[in-house]
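What you see is the complex with one protein chain gone and the rest in place.
And now, subunit A:
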Amino acid sequence: MAENEDVVVLENDTLAEDDVQDWSALNAGVLKIADEALPKREGKFFDQDGSNTQMERLSDARNQMYFALLHIRGHHVKLTLRAVWCPSRMMALVPHAKGSFFKDVGVAHTYKRKKKAQGMWLSPFEVVYLVERGSLVVYLGDDSVETFLENEDLALDYEPLKKLPLSHLYALALALDLDLVDQYETYALLKRLGYLILERKVEVKHEVVPTAKPKASLWERIYLSLTLTATLLFSRLYSALYFGRVHFFSFTLVYQLLRLISTYTPGPQEMSMLPPLDHRYRIMFDVWKPSPGFSKKNPPVPDFQVSVVNVSRVPFPSISVIKAMWGQVKRRPTNVDTSKSSIKPKQSSKFVSKRDERLKRKAERDSKLDPAIRSRNDYLAKKEKLLKGGSTGTQVVLAAVDTGVINFSIFNETEFSLKSDATIADLNCLESRADHGIVWNEKVVPLNKS
């Protein structure tokens, strides 16, 4: 469950009261370029009472907000980072990339004739994000940029170029498509939360793995079907003779009759039948929790895969759309144990995260328990996690945007019968059982509709 608690995006968005914002504390203290401490929330009024006090408090709150908005959008002159927007390429070039932003931002450009310099191409989302937070200044590029890419000059001459304000950059970078600003806002929100994000450039195509299930031999199947029909006939005849009507001998039969949808077991054959994904729901971003070993050239399988829709234009996805979205999900190879992280934690670090503390306390509690109870708890916790968080790891995040307000939903693939091979293996190593599912599964003769 600890993994779920890391999903800050979900916790941010609850049915709680509206955001109670108090901008004043944000402005308190020394004027710093980036102030990380967040102010506490202050109460709001429930209704207008026409009093001066109320009006004063409101005007004070507004002024504090305006003051915070007035703050400069910039960074220390010693760390100056510049970029040039190239309208023909719809990208921005950072001629000399330095600093910590490029871990998940930009595509490296190697100059043909400049050995020592390292350029970086930024996508529209990336350049707007960096400029908006004040970490980059951007100029409107002209032909000199293309020349610079080819020649031997080490520095680009910014003098003749015009510096772009944020408004013009938005117009250049985010105006080509109706949804770009929505997508950018989602990107920026996740970046601000500290996630590592790459844009999904191409659609994922899964190779259809032919089903390799051993089939029962022909004779076996004939025999099975014959015995089934025989028992069915017998039971029908029996109840018809003795009671004149269909009779239920056990609750299971009643449940089976009531069951509208049969339990679902995900498997490779499912993937091949997927409909193509409606373009509006395509997966836009691959998102990772922050990790020190991340490489944007060779990224691991994403922790979240996010699709962005505007609620006023795109309806809530149907089950077939959700399934098609699952078809676009990058998956972990099934034979790799994901629980073992390849990155070793730093030994020297004295910092203990809340999560580590929680885990430590839990381990202490557990050590006092009977081993049998402990293993049973582990089993139940694992099972609950599979049922709630998805048993296959197939998961998409849908970011629904309504004029700047973003709401995240996660669609997991799960199975109530817990019958897929991976799940059975997972659960059997904790507690061996014939059936792990939560679906009542007594073996009885199926009942025909009558």
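Worth a mention:
Definition applied: a residue touches a chain if its C-beta (ideal position, glycine included) is under 8 Å from a C-beta of that chain, and two chains touch if they have at least 3 such contacts; residues count from 1.
Here, contacts and distances are computed from a predicted model.
One chain of this complex is left out of the view, and of "Rab family GTPase", "Calreticulin", "tRNA-splicing endonuclease subunit Sen34" or "Gametocyte-specific factor 1-like", the protein name its UniProt record gives is "tRNA-splicing endonuclease subunit Sen34".
Note on the undisplayed chain: of the listed residues A:276, A:315, A:371 or A:404, the one touching it is A:404.
Listed residues A:107, A:232, A:257 or A:311: the one in touch with the omitted chain is A:311. Which of A:102, A:121 or A:170 touches the hidden chain is settled by the complete complex: it is A:170.
The chain not shown here touches subunit A at positions 12-13, 15-19, 21, 23, 26, 31-36, 38, 44-48, 54, 57-58, 61-62, 65-66, 68-77, 80, 129, 131-138, 140, 162-168, 170-172, 174-182, 185, 188-189, 192-194, 310-313, 400-405, 407.
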